[in-house]
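Questions regarding the structure given below will be posed in turn.
Every protein chain of the complex appears in place save one, which is left out.
On to subunit A.
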Amino acid sequence: MTTLRPFTCDDMYKFNNVNLDPLTETYGLSFYMQYLAHWPEYFQVAESPSGDIMGYIMGKAEGHGDNWHGHVTALTVSPDYRRLGLAASLMNFLEDVSERKRAYFVDLFVRVSNKVAINMYNNLGYIVYRTVLEYYSGDPDEDAYDMRKACSRDVKQKSVIPLTHPVRPEDID
């Protein structure tokens, strides 16, 4: 059931069945509010027929010139609703919005250890554009893949030519 609708403040009162999962971070209120205020169209939720939150996606549009792109900040699906193609629908939605915003590409960061997610993004057409060293702090710090998929505006697919060298987090533009 992939009907998406815009995420609203009240959804934060019922997203516990998704957010109590260890891989989904619960952020401070202002983080969500900032996204809702700035990029409301990029924050979508999938609701089940019984009214549960099945998953949601949070994103934004940013960058200048040919770096104008959509970014996936968070994508999460409740354990009960996995392997139903939900993540793909959520990603499609974000890509559609980015298309309408005339973005050149969509990007996201993922832990290099998160094989399941990387595989899924690969299947959705994302490539590893570059590795960002020690992007995730922790013990030990973990590298991130910066994955990208070109939008139709990037006719020559310039945005998805992989970099040959890894970058430091401070060098990400």
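FYI, contacts are C-beta pairs under 8 Å (C-beta built on N, C-alpha and C of every residue); 3 or more make two chains touch, one makes a residue touch a chain; residues count from 1.
Heads up, the rule we're going with is that contacts and distances are computed from a predicted model.
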| item | value |
| --- | --- |
| Choices "Rab GDP dissociation inhibitor", "N-terminal acetyltransferase B complex subunit MDM20 homolog", "GTP-binding protein RAB5" or "Transforming growth factor-beta receptor-associated protein 1" - which one is the UniProt name of the chain not shown | "N-terminal acetyltransferase B complex subunit MDM20 homolog" |
| Among A:84, A:112 or A:127, the residue in touch with the chain that has been omitted | A:84 |
| Omitted-chain contact residue, chosen from A:16, A:67 or A:152 | A:16 |
| Residue numbers in subunit A that touch the chain omitted from display | 1-6, 8-10, 12-14, 16-17, 19-23, 26-30, 33-34, 36-38, 40-41, 47-52, 54, 79-81, 83-85, 88-89, 93, 96-97, 100-101 |
